[in-house]
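Note that one protein chain of the assembly has been removed; the remaining protein chains are unaltered in position.
Labels run A and B following the written order; every chain starts at residue 1.
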Amino acid sequence: MIATKPILEIRDLVVEYRSEREPVRAVDRVSLDLAAGEFLGIVGESGCGKSTLLFAIARLLAPPAEIASGSIRFRGDDMVTMGDEDLRHIRWQNYSVVMQSAMNALNPVMTIGAQLSDAILAHRRMPQRDVRARSEEVMRLVGIDPVHLKSFPHQLSGGMRQRSMIAMALVFTPELVIMDEPTSALDVVAQRSLMLQIKELQRKIGFAAIFVTHDMSLVSHFSDRLAVMYAGQVMEVGPTQTVFAQPRHPYSSGLLSSFPSIKGERLPLQGIPGTPPELAHPPSGCRFHPRCPKVMPHCKTTEPRFHEREGVQVRCHLFDEGSPRNLGEASDFVGMNADGD
Amino acid sequence: MWYLVRRLEFFIVTLWAALTVNFLLPRLMPGSPAEALLVRFHGHVSPQAVKAMEVALGIHTDQSVVQQYLEYIGNTLRGELGVSVSYFPLSVATVVMQALPWTVGLVGTATVIAFVLGTLIGMLAAWRRGGLFDAILPPVFIVISAFPYFWIALFCLLIFSLTLNWFPLGFAYDLTSQINLSWDFVGQVIAHAFLPALTIVITSIGGWILTMRNTMITTLAEDYVKMARAKGLSPMRIMFMYAGRNAILPNLTGFAMSLGFVISGAILVEIVFNYPGLGFMLLQAVDNEDFALMQALFLMITLAVLVAVLFADVLTAVLDPRTREAG
Partner (left out) sequence: MAIPIVTAQELVEPAEPRAGVLGAVASGLLSNRKALGGLAILGVFALVAIFAPLLAPYDPHSLAFDQLLGPSAQHLLGTTGNGQDIFSQLIWSTRESLLLAIVAGALATLASVLIGVTAAYLGGLWDHVLNLFTDVFLVIPTLPLMLVIAAYVQSHGVWTLIAVITITGWSYGARQLRSQALSLRNRDFLEAARVRGERTSYTIVFEVLPNMTSLIVAIFLGAALYAVLAAAGLQFLGLGDNNDLSWGTMLFWAEHNGALLAGAPLWVLAPGICIALLGGAFALINYAFDEVSNPALRAAKRAKA
């Protein structure tokens, strides 16, 4: 576990989508910790629940989605049970959010400056002069000329819009910044440049970050810890380097080997056979068992627990004490065809 | 600024179209009832007035159609519209100008009130989704807006005027009064205008409520509203500045597009209440076959609608910075 007290402790979080029939669990008993200043990446396929988890943490869910149970302790207070006023008080000052597409996340009829001052004045009483000073400061921080405070979102380029969103997120130098695929809307070059900037800002200001993406290779270069999600559950979580170098969960292995390395040896391209499950009717036992190359009989019946290996938490029966196949290596996937034999 | 230029182009073209309709219709219709009427005028009215009407209605002229057309447009722009049959010897222009303020006052005010109120209510209904407000409103207003304007007018007359005697039966002011600016007169005007205004508001507000509610619901799902919540802004501010400001834009356009229809309904209300505005006069003119007056009123009503549309367009340009850029 983490040595110092984590700023974010999520325990057994369950998020459900109400429907006409039974509610669908998009996030199923997820527990995670985040230390101050730590960069946590959450990866997974589309529909694995990572964005839902993110918005649950930010308390931005809207009906029909709702937090069914569990706790999210931020700086010691449980955000799930917090009242609206208290919640509004810590919003933006202590944690902020960066969304995927700035074009959609910025109000098209207000100038960047107006939106910034809205955020500031919602929480502090400040004379206009100071609001303006702080706005200019934070724009310069992300490398945008403060003259653009007078611009409307549609007048800026994609990259500038994204960076203004980040500027807004940092206006109170919060302790936690939650980011939902902020680079997905950009081209590869802009992506890297933005990531470097985010990392630089993190070093300077010292905020903790949760970064959700489907692009494992991108986030692996920048995150301290990496969590792999599948079908609403965390399958593996640990220091990025360790997880990346030796993924233990069969799903993580499969995910990694789907991204061929430019520098490494040439291997046949592997995917993971099958498709992600329907969350309304998840598979019994371990959710990954229908697609797992290392499936064992009791994977179908019993849900696996978390096991620790070298600082990494893995949720897999392979690591049960006395398990016959106790070694999971990426190499096991090589040479397998689509049928899994 | 191109946006406004295009709107001006539209304004001029529509006006031209209305003029052309006025010009073409009497020539396309079989028979010429206008001729018989004009015979009555000779000797009683200035030659220019007679000539203007002949040109406008296509009677007795030796000129080619094109010449008549140009002369008609010229006459109209100069205000030479002829003399009214039903209000003889008043000139058409005089009658029209007398009726104009009543319509602008009643219909203009009522329509604006309906739009503003309707938009606000629609915004609130969408904001409080799932509540009682949202469940009752749509069906109630669908039903109300299905009633014809004039029927609601009759209904109001029945209940509030005939049965309860709260309001007068019609016209713009007491029949025995003269137009002046005294408080008493103003009071009369308001009393007489209340029921027609109420009718217009009741029948048209439903449409605004529903469309605003629908656009607001779509807007509330947008990311920037989520972002505003994330920033911890006050709910009021989010509702107005983030959701409302954006949701109202398509509504304003819709308002402009439906003004023709709304004004038509309002005219029916004028008629039921015998309110001496452009619409009421138009019906009188039609019934009395006063073609010159009819044409002029049609033109004036169209002009009024166009001005309102232009106004809505300007408002859109003010509220939406994106229109100022786009070509």
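As a convention for this text, a contact is a pair of C-beta atoms (placed from the backbone, for glycine too) under 8 Å apart; a residue touches a chain by one contact, two chains touch by 3 or more.
Just so we're clear, the structure is a prediction, and the values are computed from it rather than from any experiment.
> Of B:L124, B:V189, B:A243 or B:I271, which one is in contact with the hidden chain?
From the options B:L124, B:V189, B:A243 or B:I271, the contact with the absent chain belongs to B:I271.
> So which of B:T119, B:N246 or B:T302 would be touching the chain we can't see?
Of these options, the touching residue for the absent chain is B:T302.
> Return the single residue from B:L195, B:L259 or B:A292 that touches the missing chain.
B:L259
> Since one chain has been left out of the picture, which residues of chain B touch it in the full complex?
Touching the missing chain: residues 10, 13-14, 17-18, 21-22, 25-26, 28-31, 33, 129-131, 134-135, 138-139, 142-143, 145-151, 154-155, 157-158, 162, 210, 214, 217-218, 221, 257-261, 263-265, 267-268, 271, 279, 282-283, 286-287, 289, 291, 294-295, 297-298, 301-302, 305-306, 309.
One rule holds in what follows: only the chains that are shown with their structure count from here on.
> Approximately how many whole Å separate the CA-defined centres of chain A and chain B?
Here the centre of chain B sits 55 Å away from the centre of chain A.
> Help me check something: in the complex, which residues belonging to chain A touch chain B?
The touching residues are 58, 60, 62-63, 87-93, 96-97, 99-101, 104-110, 118-119, 122-123, 152, 154-155, 168.
> In the complex of these two chains, what residues of chain B are touching chain A?
Its residues touching chain A are 130, 221-224, 226-234, 237, 241-242, 245-246, 249, 319-322, 325.
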